[in-house]
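Structure, as structure tokens:
Heads up, one of the protein chains got dropped from this complex, but the rest are sitting where they should.
Up next is chain A:
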Amino acid sequence: MDRKPTDQVEVDRLNALLLRVARQDRQAFVALFHHFAPRLKSFLQKMGADAGAAEEIIQDVMVSVWRRAESFDPTLATASTWIFAIARNRRIDRLRQERRPEVDPDDPALVPDPEDPADRALLLEEESERLHRAIRLLPPEQADLLRMAYFEDKAHSAIATERNLPLGTVKSRLRLALARLRKVLGEEQ
């Protein structure tokens, strides 16, 4: 397995770049662009966008990154997760022309989280390190289905047809993959 010992260093580097973008640092923004734009492009193309649409969405995403970097909080998400969520939402907006219903964390009707652990940032760092490792250690057939479920806008039944697998197998492999990852992350409570 090509486990890279530098995962954590990379997560820290990208978080630091995004925090600099929050202070209007153009150099950091260019570095983030060079890192994420090519990955976003293959992500968006896998999700069904053609090259032109993918680049329009990347432009949208990077503009949002610049304008909203201030709201990035490394104790809640890594830079990569934060940018993934923006890309996901921009794609829904652009390609499906739908809204993305989301929880409002400041809503008085929200049932609040149990007390946050004080060392949440540290926990998140450790989690993301373990998560990267766990994904690389998944059996290939589980990793394959996980990527399809995430990156291809397809129902499980369509995945089953494409992979020539019974629907039950697709569901159970996905469930296994998620169970493994969850074990690695540990339940939060």
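Just so we're on the same page, a contact is a pair of C-beta atoms (placed from the backbone, for glycine too) under 8 Å apart; a residue touches a chain by one contact, two chains touch by 3 or more; residues count from 1.
We take it that contacts and distances are computed from a predicted model.
> Refer to UniProt and select, among "Pyruvate dehydrogenase E1 component beta subunit", "Sulfate adenylyltransferase subunit 2", "Tripartite tricarboxylate transporter TctA family protein" or "Anti-sigma factor", the name of the complex member that is left out.
"Anti-sigma factor"
> Which parts of chain A face the unshown chain closely enough to count as touching?
10, 30, 33, 37-43, 45-46, 55, 58-59, 62-64, 66-68, 71-73, 76-78, 80-89, 91-93, 96-114, 127-128, 131-132, 135-136, 146-147, 149-154, 156, 171, 174-175, 178, 181-182, 185, 188-189
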